[in-house]
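Right, chain A next:
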Amino acid sequence: MGILLLIIWLIQDLLYLIVFPGLVVAMVLVILLIYLERKIAAKVQMRYGPLYVSRKVGGALQSVSDLLRFSFQEFILPIGSDSIAFLMAPGFMFAFAMMPLIFIPVGPYYSYLFPSTLTILFSVALITITPIYAIIVGWASDNKFSFIGSLREAFLVISYEIPLLLSVIAMVIVYRTLNYIPAVAFQETHLPGIILNPIAALVFIIVAIRSTGRFPFDITEADSELIMGLYTEYSALFFGIGMATPYIELYALSLIFSLLFLGGWWPVSIHATGLLAGLFLPGIIVIIKAFIVMMVLVFLRAVYPRYRVDQAVRSGWERIIYLGIIAVIISILEVIII
Partner candidate 1 sequence: MIINNEDIIKTAKINEDEKKGIIDVFVTDVNSLKNVALSLSKMGFDHCLSVTCVDYRSRMSVIWHVSSYSNDEYKGHVVQLRIDVDTSKLVPDPKYRAPMIEVPSLVEVWKSAEFHERETHEMFGVNFQGHPDLRQILLPEDFYGKWPMRKDFTFNKSGIKYEFE
Partner candidate 2 sequence: MKDKEKRKLRGDVEGNARALATGFKYLVEPNRMTLDYPVESMKLAPNYRGFFTVDDKKCIGCSMCEMVCPPEAITMIPRVVSPTGETLPVQEGASQEAGAKPAKKTKRPVVNWGRCIYCYFCFDICPVDAFVRSNVHDLAYYNDADYRPSYEGYLKLPEDPVKKSKKVVPRPDMKRGIKYEPAP
């Protein structure tokens, strides 16, 4: 009996990791998001955007065809590169970008491979690992532009990780838990996090833009200076993985944002039961919220040029970090008052 339960538990976890909200849903959302990003930019820029692949549905299959093209393209290994690091780093990047999803519950009854009450801590900690591999990508390429790109990534990671942690700490102080499910429950009984601490939400959004390389912080891939930044020497599927990784990161960060600030699966109650209301509906709501956040973030491409690296680093140390500290202070005051 115990063995059967264990097997069911494992299957459940596998489904959770691979299908929903894990790999499959993430990839579908990313493909959809890349298409929508191009369409949004095209709308603002008075043009059509992707259209000719599957014209009847408005070019929706463009991203799929791009993925196919990346898959069948010739892969080129530069002679001077550190080939092992060059080949492995994108894979690790992708894997570590996916890993926070293990700890992000999209509903109250989702169990985990590693049951824990510290899910917020784990997911945020895992998010900060991906940039290390980004730096390795630039180093292994043996290209000056990639190398400059990875140096920029290193500078920016250091200056923006602390604000990220500060904004999460601010919310943890308010919710008095390091677990997502009680945090969402707290928002259900009180107010959504974005109203409780708007400064923390702002800091989190800015850091999300920064760490996924959206405009105006598209600094490591600045094409007019660094060609393709880190991925200058990459081709074929490895390039595709490199392209997709920031979007996966964006997905994870948007999920965290919708859980911490947008009330998670609110308006569905945390006490709801049954297959629909307890299992599927919360997940769908969380993902829709996260997708809206992602769309807002990709819309910025159409509005902003990019900052210079020193300006971004300076604003990280001189502005965003203070905003983060203010967010923590607000939370402490709230806790004292309430």
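To be clear about the criterion, a residue touches a chain if its C-beta (ideal position, glycine included) is under 8 Å from a C-beta of that chain, and two chains touch if they have at least 3 such contacts; residues count from 1.
Picked so that all candidates are chains of the complex that A comes from, given by their letters.
A quick note: this is a predicted structure, and the numbers were derived from the prediction, not measured.
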item: Options 1 or 2 - which one, within this complex, touches chain A; value: 2
item: Touching residues on chain A, where the partner in the complex is candidate 2; value: 40, 43-48, 51, 299, 302-304
